[in-house]
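The other protein chains are all here in position, but one chain of the complex has been omitted.
Should a chain be cited, it is by its letter among A and B, assigned in written order, with residues numbered from 1 in that chain.
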Amino acid sequence: MNIRPFLFRITALFLCAFLGVMLFRGIAAMPPKESVTGPAAHYLERASRETGARNVVGAILFDYRAFDTLGESTVIFTAVCGISMLFSRRKFHRSSSGLSFIAKRGIGIMAPFLIMYATVIILFGHISPGGGFQGGTIFATVTVLLCVVFGSSFESSYFPPKTKESLESGGALLFCGIGLVGLAAGTGFLSNLSAGFPAGREGSLLSAGTIPLLNIAVGMKVGAGLSAIFYSMIKMLDTTNDYREGGPIR
Amino acid sequence: MTLVLAIVVPLVAAFLIPVFHLARKTLPVSLIGIMGLISLSASMAAAYAGWFSPEVSLLGGWAPEIGIVLVADRLSSAFLLITGIGSGAALACALEKFGGGPWRFYAIFFLLLGSMNGILLTGDLFNLFVFYEIFSVAAYLLVAFSMSWQALEAGLKYLVLGTIGALFILLGTAFTFMATGILNMALLSEALVSVPRETLTAISACLVLGLTIKTGAFPVHFWLPDAHSSAQTAVSALLSGVLVKVSIYALMRVCFLFFLETNGTVFLAITVIGSLSALGGHLMALRQDDIKRLLAYSTVAQIGYILIGVGCASAAGAAAAVFHSFNHMLMKMGLFIAAGNVSDEKGTREICKLTGLWKEKPFWVLGFTVLSAAIVGIPPLNGFMSKWFIILSSAGAGTVIPALVIAAGTVISAAYYLRVLSAFVSPGESDQEDPFKSSPRKVRSKIVSLTIVGSFAMFCLALGIMAFSPFSREYFSSIGRTAVDVGAYVGLVTGR
Partner (left out) sequence: MSLSNLFDGINAPFLAAGLVLYISAVISGEWYFKAPGERVRFRVLVAAASAGSIGILSSGNWLLFVFFLEILTLSLWSMISMKEPRAALVYLLSQLAAAGLILVGTAGVYAHTGSLAIGPVPEPWRVFFMAGFGIKAAFPLLHFWLPEAHGKAPSPASALLSGFAVKTGILGLIRAFPEPFAPLVLIGTVMAFFGAFMAVFPRDIKRVLAYSTMSHLGFMTAAVGAGSGEIAAAYAFSHAMIKGNLFISAGIVEKTFGTRDIFALRGSGRLHFAAVAALTAGAFFAAGLPGTASYLLKNSVISSLGHTAPWWQPFMLTAAGMMAAGYLLNITAPLFFRDNSKNGTPKHEEGGNIIFAVLSVTILLLVIAADSFFPSILHAFRVDTGFTPASDKLEAFIASAAAGLIILLARLRLKGIPEQGLPDIKICLSMDEGPLYAFNRVSGCCHPGRLNTFVFVALVFLVLLMLTL
């Protein structure tokens, strides 16, 4: 019996345990906080007044730290670019013909509602919990379901990869464009109310300046991006299955 | 104002490329060239602005406490210059080699450019992490771009280790945020003084480990030789010349701002890592048969030199580190481009088979010779001067062993670069074999790459001589003074 992997694991276990203790000591040493201080307190107190958004998380994500959001959605863009680059070699593939009739019919009924749900989550991101990321993910889920249930060729005929690409780029460009408006107004990149966007009445659909627009942009980017990732991968999976079993999955 | 453009313009270029692709299957080279020029001039404008008057730009108009700021001082400007020159050269090489075909490659390239500028300009710890994510994902993809199994394996290795590094950067950021409640780096440098000792240990260990993995220093360098050797020529040059420098910048910025007054042991650790890296990298390079792998290990060693300079925790050390970063960008990019081109044409990367090149391509060999002499540290080239400055600052900081490591490294690197050069000048197979043998396949002449190699070699010579003049020395020492002057940085950001 080979003892080296065993020793290796035991050592790693001890190291991890030691590391955990050290990190925990770091947390334990911090003085306990009675109240929220620093920027967090500022956000809680003044977010709705300064940004017009009732959803504080949305205000932080799309106004105070909107630049981070641009970065995060760009990470997804990069990943999409990369995955489609890595899987772009397989030009021809045969799609599976999907699941049973019951599943197809069920999804057919559900899909419009799901799309509506995603749209609401995106559009009301500045009022209620939700926003571009979440809504975009739900939108991507719809395409994933279509892909699984109806087969990838059906999905790609409804949402061609080119459409997804242009949606994704369009979302990103929209985000940058909104940011550049602020820059042109002289109040800084991605500035919201200070750049002259209307605050509206708090709690209404048309309020909070750029935040709904940015939500839409991120929603486009994330939704199109995630579904493009899934499509590239399922395409790959379909072809490998073809080779292995001599036919599509029934 | 100009600062944010340096980040947004390359990103917009990257977003536009898929749109252009919808219109046309193959993008014209001139279009990508123009986009590259615009992006580079945006980053040069930021560098210019930051050099002559340190500039802060508040994103969204929010104060530094609650929003994100971009800061450009002399340190960031110097590194912006490095990335600008380096990525420009890499883009030119890639355009010459691939043309406009692989549009996704260029999209990723521009994303990488934007994220590098973001890392160099941001003044916010979490924003740094976000840009690091774009940067890393783009880098993994560029490594895997050639789609050979070596490249895919190297990309996977890079992915795993890079993700571990990113994880620890995030962990350090989280600890910092928990302890202080702020993310702005300038404000953090004031707030970290009152953080308890154990927490500071966790923060510094996590941040140093994460950033060290990203720089590719010795104990955690495993991803670097694979990634640098199996990528395409232009990508290897970019990885080794520019990407590593961006990580060095992040390490310098974070360590100088956070730990200069709170935890001086960090710099001792960086010095130790640097010395190990220099020694280990050189010794590993000595036993390589693959020319690009040799150059990659040499990069590990040169990172060690730069880290030794950083570890001095003094203005002189920081200035020497920046100077060596700049020199290493020139030398290693030139070496990678030259080595990549000659090995592409010979169809092999094994050093012992790269013979007879002196007869076939004298200019490539000449460029390689000058650049390798520079990297070994032969006077009057720039490598000699930057090594001398690092030795000087290391002795000034009272540590002799790193200086001795650099001296030893010079000898070892002379040994392995001479091996490569003697292979290049030795008579090749074609000299002995019969003339009826089919001539080697015709490859398009790489005039742009050759020009880049040649001009980098000239630049090395010029910098080596310029380093003697007090005028240029003053320029570099002002970078070092800016780097260690935490008070000025805090004053700049907070407006106090």
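Basically, contacts are C-beta pairs under 8 Å (C-beta built on N, C-alpha and C of every residue); 3 or more make two chains touch, one makes a residue touch a chain.
Just so you know, these numbers come straight off a predicted model, no measurement behind them.
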item: Candidate in contact with the missing chain, chosen from B:30, B:150, B:194 or B:265; value: B:265
item: Selected from B:101, B:347, B:362 or B:396 as touching the chain missing from the view; value: B:396
item: Omitted-chain contact residue, chosen from B:157, B:253, B:328 or B:349; value: B:157
item: Among B:103, B:140, B:168 or B:323, residue touching the chain not depicted; value: B:168
item: Those residues of chain A which, in the complete complex, touch the missing chain; value: 8, 11-12, 15-16, 18-19, 22
item: Interface residues of chain B (partner: the chain not displayed); value: 157, 160-161, 164, 168, 200-202, 204-206, 208-209, 212-213, 219-220, 222-223, 225, 263, 265-266, 268-269, 280, 283-284, 286-287, 376, 378-380, 384, 387-388, 391-392, 394-396, 398, 400, 403-404, 406-408, 410-411, 414-415, 418, 422
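Here is the rule we use: only the chains that are shown with their structure count from here on.
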item: Whole-Å gap between the CA centroids of chain A and chain B; value: 31
item: Chain B residues touching chain A - in the complex, by the definition given at the top; value: 1, 4-5, 8, 11-12, 14-16, 18-19, 21-22, 57-62, 65-68, 102, 104-105, 107-108, 111, 114-115, 118, 126-127, 130-131, 133-134, 137-138, 140-141, 144-145, 147, 171, 175, 178-183, 195-199, 201-203, 205
item: Chain A to chain B touching residues, read off their complex; value: 22-23, 25-31, 37-40, 42-43, 63-68, 70-72, 74-75, 77-79, 81-82, 84-86, 88-89, 162, 165-166, 168-170, 172-173, 176, 179-180, 182-183, 187-192, 194-195
